[in-house]
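Shown next, in structure tokens, is the structure this report addresses.
Every protein chain except one is present and positioned as in the full complex.
Letters A and B name the chains as they come in the text, with residue numbers starting at 1 for each one.
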Amino acid sequence: MIETLTYEYPASQGVQQRAHVGVVASGNCEILLEPAADGSASIVVRTSVTGFGTTWQAVLKRFFARNPVAVRIEINDFGATPAVVALRLEQALESAL
Amino acid sequence: MRRRRKDERLARVAHVVRDGRIETKDATTVLQALLEPGDRVCLEGNNQKQADFLSRSLAAVDPAFVHDLHLLISVIGRPEHIALFERGIASHVDFSYSGPQSLRLAQQVADGRVRVGAIHTYLELFARYFVDLTPDVALVAADEADADGNLYTGPNTEETPTICEATAFRDGIVIAQVNRLVERCTRVDIPGDWVDLVVVADKPYYIEPLFTRDPELIDDVQILMAMLVVRGIYERHRVRSLNHGIGFDTAAIELILPTYGERLGLRGEVCTHWVLNPHPTLIPAIESGWVRSVHCYGGELGMERYVAARSDVFFTGRDGSLRSNRAFCQAAGLYATDLFIGSTLQMDRDANSSTATLGRIAGFGGAPNLGSDPRGRRHSTQAWLEMTSSDEEVRRGRKIVVQLVETFQESGIPTFVERLDAVELGRGAGFPIAPVMIYGDDVTHVVTEEGIAYLYRARDLDERRAALAAIAGVTPIGLRASEPQTQDLRAAGVVAFPEDLGVRRNEANRTLLAARSVRELVQWSGGLYDPPKRFRSW
Partner (left out) sequence: MTVLLAESFAERGARERARALLDAGSFRELIGPFERLSSPYLATQGVVPQSDDGTVVARGTIGAQRACVVATDGRFLGGSIGEIGGSKIAGALELARRDFERGSPTRMVLALDTGGIRLQEANLGILAVAEICDAIVALRLVMPVVAVIAGRVGVYGGLALSTSLCSTIIVSEGARIGLNGPDVIETESGLDEMDSSDRPLIWRVTGGRMRHEQGFASEIVPDDVAAIRSAVERAFADPHPLPALEAPAFPDPRLERDAFLRALGIEP
């Protein structure tokens, strides 16, 4: 069973280019990040580890509160912990700026 | 009277013993004749070394003759240890750790087949061997024995001298299984005067390579946390002497000293004196000149030649091989180190931590001892004094005790919880106190992937709790942290995020590891390290 979760947050900053980090391996995730035109951050998470919607929400909300960037993000997840997700998001953002 | 009892028992087996030696095939017969119901039997089951021939022989005695033994054992690690309870041979146990058998032990307790006296930390258990838990019979393991009963225990000396001393000098009976008999021991680790009976085992005693961590399995998050520790704690407090609890996160610290630590100019300034098993992951730091000395609790399979070749660093005998000693090493870790760092599965908001989980009775090994502040300490170091700030004329310092954890476990369960499982576990199992591994008021620092809480700097309980919440990420406890208060704590230096320490998250990757595979550790050692089969990929 794959769970697909979507989130959206307000954004005020832009990014220069798209970025791709990570790999869909156990305990890890892949992130595709692209600039978005519409001044918001929209995220789609696809994960095979179901039932952690509230945790994803908390991680993403915190990240975009600290980094209000207008991006479209796809996360393909295979059980990454919040620590790994946060690190991958940081890595993706750094490559995109 | 004790001496007479001893002589009577030995007389009972005199007919199958010659010159203090038991034939391999007679081991169970001798144990059955010599032991009496209710005896206190100390069985050498340590973290690494197991007297498994003697434990198997003991598990084969007839419970009609030998039953209700009171087992004293550091680590309940073998299936036959559980068989002792199942078969009614032993009904009472005092121990320190039971990792591999924690589930089965809990089942035996639940079934009423064994009563746990108490869970101890190692040094505490050894201490009781000299007070109220002196063994009547000790079953130990050694590499060699000579005709006089002198024993060579080599790199895996561990508990043996301590167990033998307590037993021998109160007229208990010491029985040693050995791998082989020799004319003359490689060196004398236990004098023959302390040993009553020797038996050659059916196969060499079992050793577990518990302290080898494959660098290939270290991930970016662990490296980030290692950077935080090196920068925010070792550098800041000038930590010279220390003990690393085993784990991938501490292995990451060991492996970034020659790279990240070198960049910070810390070689020779910090991490010079170690209380540690011979971790293969420390090889690069030793080879790079970081390490002045290492004292070991026990040995580590595969490290024998390396240790012998580095006798300026390790404690070795005249024969060249390592001499370990768990009791002294635990004492060293308590009194003679600036810092202990370890990990846990659960932590509450007061930084009390426990690895106790429902359905298991595991104990904590050495952690409660190493992770405590020894109030008897009187010598000062910079790191120790820095932990307290006082204008009083009469003051003391404090040991640095660090808990290193990710905010969530691999299973997605938060590390930080309102209430430790240990509380309910303790109640359910009828323990007088909840099984806590390290108490919050002994903890000076907590490190997560979010940053460091310098708890020793908190002015009161509320501030401690707020500091911990500030680095507890998106766990329920972390989500209750108030942004403004977190900022205040950062400004006051009670909390530090990576950026406050100049640590860049994006630098946290495996290129920082001085060795990224077991193969590279072998290269660093100049071919002296012989990894056990399970760690080889070539």
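As a working rule, a residue touches a chain if its C-beta (ideal position, glycine included) is under 8 Å from a C-beta of that chain, and two chains touch if they have at least 3 such contacts.
In this text, all values refer to a predicted model and were calculated from it rather than measured experimentally.
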item: Which residue of B:287, B:304 or B:373 touches the chain not shown here; value: B:287
item: Missing-partner contacts on chain B, residue numbers; value: 216, 258, 284, 287-288, 510-511, 514-517, 519-520, 523-524, 526, 533-538
item: Residues of chain A (touch criterion as defined above) contacting the omitted chain; value: 1-2, 18, 20, 23-25, 28, 30, 32, 34, 46-48, 74, 76-78
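The rule is simple: only the chains that are shown with their structure count from here on.
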item: Whole-Å separation of chain centres (CA-atom averages), chain A against chain B; value: 40
item: Chain B partner contacts - residues on chain A that touch it in the complex; value: 27, 49, 52, 55, 58-59, 62, 79, 81-84, 86-87, 90-91, 94
item: Chain B - residues contacting chain A, complex; value: 219-221, 224, 406-410, 412, 448-449, 473-474, 479, 505-506, 508
